[in-house]
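Heads up, one of the protein chains got dropped from this complex, but the rest are sitting where they should.
We call the chains A and B, going by the order they appear; numbering starts again at 1 in every chain.
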Amino acid sequence: MWKFTVRRLLIMIPQIIALSIVIFVLAQMMPGDALSGMIDPNVDPERLEELREKHGWNDPWYVQYADWVGGLMQGDLGQSFRFKMDVTELIGQRIVNSFWLSLATLLFTYLIAIPLGIISGRYNDTLLDQTITGYTYIGFATPLFIFGLVMLWVFGFMLGWFPTSGSVTPGLEAGTFEYFVSKVNHLILPALSMALITTVSTVQYLRNEIIDTKQRDFILTARAKGASESRVYNRHILRNSLLPIAAFFGFEITSLIGGTIFIENIFGYPGMGQLFLESITMRDYTVVTAVTLLFGIASIVGALLSDIILSLVDPRIRIK
Amino acid sequence: MAFLEVKDLKVHFPIKGGIFGRTVDHIKAVDGVSFELEKGKTYGLVGESGSGKTTTGRAIIGLNNITSGSVTYEGQDITNIRRAKSSVRKDIQMIFQDPYSSLNPKKRVLDIVAEPIRNFESMTKKEERIRVQELMELVGLSPESILKYPHEFSGGQRQRIGIARAVALKPKLIVADEPVSALDVSVQAQVLNFMQDIQKELDLTYLFIGHDLGVIKHMCDHIGIMYRGRYVEEGTVNDIFTNPQHIYTKRLVAAIPDIDPNKRAEQRAFRKEVQTEYEQSFNDYFDEEGLAYDLKPISDTHLVALPEKG
Partner (left out) sequence: MSEKLLEIKDLRTSFRIKDDYYAAVDGVNLTVNKNEVLAVVGESGCGKSALAFSVMGLHTRAKIEGNIMFKDKDIANISPSDLNKIRGKEMSMIFQDPLTSLNPLMEIGEQIAEVLLLHNKQLSKEQRKEKVIELLNKVGIPRPEQVHGQFPHELSGGMRQRVMIAMAIANEPELLIADEPTTALDVTIQSQILELINDLKQDMNAGIILITHDLGVVAEMADRVAVMYAGQIVEIADVHTLFTNPKHPYTRSLLNSVPNSNEAQDKLHVIQGIVPSLQNLPREGCRFSARIPWVAESEHEDHPELHEVNDGHFVRCTCYKHFDFPDNEEEQQHGIS
């Protein structure tokens, strides 16, 4: 088991190096830089050239890459031109918000997926199942950003049940109970909007797993033992069907990243996704590369988590 | 010169392990197997699951890589059959165990049977069609059915389509890997009879891989018994069934269910006796690793894996 984990961790190293090179090269290829749009057009072009030289932007790419990686190693992600602060610090503020949003979304995703998937799989081809499957099809077909906007409009503006932007009501002091309540309150609507859409793949996956497991031979054995229908479901079918769902968990992280970019912008939620889009429009490339790198690493870690979870819960893999 | 000669054949599969996934050990699926096929005869390769019999057959036809040893076909070295001359590759064909999964369900029978023809011969569409129709007739299926798909046929018919494909190029040697194991008895009889018929008609040589000793006895002239990648005994049908010498062979033969219910008690007692002997003398017949020794001749046709000193 530890061998497997160590090997899996070692594989991550070349993956991350490759990822960092790709991101860096892509960033280099992007047109313009932070100076081309931000500064007064009357400024002397030679002065700009001087600035570029000073920041090392005229060096060959590998020198710049080495500088960049060297910085990364020390936790220095560079300077944001727009916010005039360290990217590390900037991301540090945002990443906490994104973390809570992702966690809340995951929680909702499973709270919706598990009961719906179970009902749908157990009573497959009934009206109830068809209703749930119908929902999943609608979920697949609905673009997240439109659904998010509708939710915001209905529950945020029309009904006024939830705040419409930010991560906390300004003026509250951190650590107080009101602060906590306000945080949660800001989370619910964006997290629920995202979960309602992203959960549909998990619902279908679980449904198919249950239908598949239902027809396996060992279910006959369980029935032949005299196990009641509810025991057959709880002891045998569910346990075996939830296993691939657990393994799927790591990959959920990847799909969350895509989702947060939309959701955070729609709900004005100050997280990584919002930062990412803002930085692109502002050509704040140090921030863009840093955020992309973090997203990439999160995906790789997600895949790692999936593998490790699977090897923990499945005895057929655990032995190796 | 033997028709096909397999000499000291070894097929080892690597076991990956450790942090870097290096090869830490080998599974010796086939470990030093030698035998010869006689033209026009059927040679049975018998063993239980994991004995290496299927791997041996697949290695000859080039579906498994040969680690060491040699395969000679009519005097030509074909150890690396994938690089061998196409005339040789045409001569050796295979019939697979499961007629349900070995035929591509999305292809028509015409395309399935014509596939080897297209690979090796250049024929016009019309010639090809006529050839396939002839083949269908040869295997006892109606020539009109060449536009059907595999699922429209029964198990036995499918296996005959598999045979039609195997004999399409007029091969000389067919490796038949458990060709009837997936079939019902009456269908099995059909396929076995048919295999014998076309053997006569086309002067075929079979390497018949199987685990059902009743079928093996019915079909084969010579038999080799494998256990854990090695031979334990080789001989004619008579040698093996009436005069088994190795304890493993004895046990295998004793285990065949007898179709006569009156011999039940007798058979049971005999089996117990053999089992006791097997347990007591296991160390006399196998080395420290539990593997068989090298074959020693005890008559012109009969070889048994016995240790150096009797």
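In this section, a residue touches a chain if its C-beta (ideal position, glycine included) is under 8 Å from a C-beta of that chain, and two chains touch if they have at least 3 such contacts.
These figures come from a predicted structure and were not determined experimentally.
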I'm checking contacts with the chain that's been left out. Which of B:D184, B:E201 or B:D287 qualifies? B:D184
Given that one chain is not shown, which residue among B:K41, B:K217 or B:K296 touches it? B:K217
Touching the hidden chain in the complete assembly: which of B:L135, B:L252 or B:A292 does that? B:L252
Residues from chain B at the interface with the omitted partner, ascending: 48-49, 140-142, 154, 156-157, 184-190, 192-194, 196, 211-215, 217-219, 241, 251-252, 254-262, 264, 267-268, 271
Missing-partner contacts on chain A, residue numbers: 216-218, 220-229, 231, 235-236, 239-240, 243, 313-316, 319
